[in-house]
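A single protein chain has been removed from this complex, and every other one stays in its place.
For chain A:
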Amino acid sequence: MTVDKYLYQKISFFLINFMLVIGFTGVFLSLSGVSIFIEWFLGGSSMNFSLIFLFDSISCFFLSVVLCISANVVWYSKSYMATDPNANRFILLVVGFITSMAILIISPNILSILLGWDGLGLISYGLVIYYPSSKSSSAGMITVLSNRVGDVCILLSIGWFMSVGDFNFSIWALLSNTDFSIWVSFLVMLAAMTKSAQIPFSAWLPAAMAAPTPVSALVHSSTLVTAGVYLLIRFSFILGESCSAFLMFISIMTMFMSGVVAIFEYDFKKIIALSTLSQLGMMMFAISLGLFEVAFFHLLTHALFKALLFLCAGILIHGVGNTQDIRSFGSLSLNFPLVTVCMNLANLSLCGVPFLAGFYSKDLIVELACQYSWGIFILLMMFVCLSLTVLYSVRLTYLSFVSAYGGGSLVSVCETDYSLLAPVVILSFTSLMSGPVLSWLSFSCPTLIFLPTFLKWGALFFVVSSVVIMVSLQRLVYFYMWGTVKKFSGLMWFLPWLTGQWLTLNTLKNADQFLKIYDQGWLEFYSSKGISMGANSMSLFSLKFQHNSLKIHFLVFLVWLFMCLIYIL
């Protein structure tokens, strides 16, 4: 039971207004090429400390996209969380999350980035453990600890910035002779990798689907995971050759892994999470090629249609009785026509079908990568990942909308709730228009692509052939073969186990030894207990002369006297 009957609507309305203001500011700033710094200068003579907010075209666009998505998500969660008793906690966490993200976006100063970054990590933990079950609790733990590794990296780089002189990295972007060592770029890249769930740290993203669906739509599709990409875009001046090469390798592997795992996955939200992961890999790939503005553009469009995808998923999950297993979906297009349309829109734009949003951003990345490419293996892997994306998207669509219905019988498959549908429709319109609009706003002139014919047709060929392959696989051939591959991919290439149980088991064994033998054993003996025992024994020794015998006292005096006399003489 909420405090105010119209609380969600009020929050959503406020966010929409804020988004419009920021959106128009962003358009104005991008057209005039101006950046606004708002600075609060604290401190007097000896200590100078300033809090700076940067309103750039990049930050204004990102902030307006985040606000648009969050406004829709808050409106959606009005009816999604209506039956939940802890809805107050939910809305507080969501508002806190949006605030942290806003702080992260508008700060050019690594200290306030840390504020937003840490806030994001903590609040996403609070949101993942929202439902009281052990699965949520372990998912939350792996989320917050993976994010914590990134926090540590940012803290270390703060120390580095302190030695260089200024926390505001927007200044360093303008200078040409920065003496940043390779460690700072490595640390920042590592922080971005943990937040955006690249290969060593990708265990948390599918696990975090234990959160409620609006949370997944807001947090895990568009804002939290894109914070890492945004950090790398802001720190574009710092990425050198070797870091870019490392990042390229990692992002290609992430794309490939998430694509393969998504084909064999049966949890609806996990498939969408893995598709987020593969798109994040695509963004990191673009960054490693040096295409920062294109990566940013893909970030924005992806945020919009991924949030749309999650919201539609929420409606479908509600519809088939709160189960997330895709085997109980099927033939839902008959009962959810509007949701089918929007979800298809989102999926097709994810695949990169021409003239939808994904085409403008993802296809641009692919074509520019063909131009900039680093080797044939990279190109091949990129096309393979493209086709993998199409494969799992088509599988998703087929299994939820086309195939035979596999769920229970006492369900309410209908779409009459307007406060669930309206955000979906709004987001679908926005994501439809966002592709061309953002590309006209971000790029002042179209990019020149100069490619041989087979590379130009390559993307489209891979997309179409993947559609054909998957449809035929679903209809004609049964997926019983490749048992080992299924197991391997089903456990997500054993990454969660590797970073979770195996690591903690070995570490805890060692930690037990350290605690019992060293800390509570020998260290106590040598440092605290030992010193007190030594002091006590010295004191007891000195008390041996305190016996109540005057003769002994005088003997001691005379012995000292004789010793001194002998010394002198």
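To be clear about the criterion, a residue touches a chain if its C-beta (ideal position, glycine included) is under 8 Å from a C-beta of that chain, and two chains touch if they have at least 3 such contacts; residues count from 1.
As a convention for this text, contacts and distances are computed from a predicted model.
Undergrad: Which protein name, taken from UniProt, belongs to the chain you can't see among "Auxin-responsive protein", "NADH-ubiquinone oxidoreductase chain 2", "Tryptophan synthase" or "glutathione transferase"?
TA: Going by UniProt, the chain not displayed is called "NADH-ubiquinone oxidoreductase chain 2".
Undergrad: Which of these, A:I376, A:A404, A:L448 or A:I568, touches the one chain of the complex that we don't see?
TA: Considering the complete complex, A:I568 is the one touching the chain left out.
Undergrad: For the chain that's not shown, point to the residue among A:I376, A:L410, A:L448 or A:L543 touching it.
TA: Selected residue, touching the omitted chain: A:L543.
Undergrad: Which residue numbers on chain A touch the omitted chain?
TA: 535-536, 538-540, 542-543, 545-546, 548, 550, 552-554, 556-557, 560-561, 564-565, 568-569
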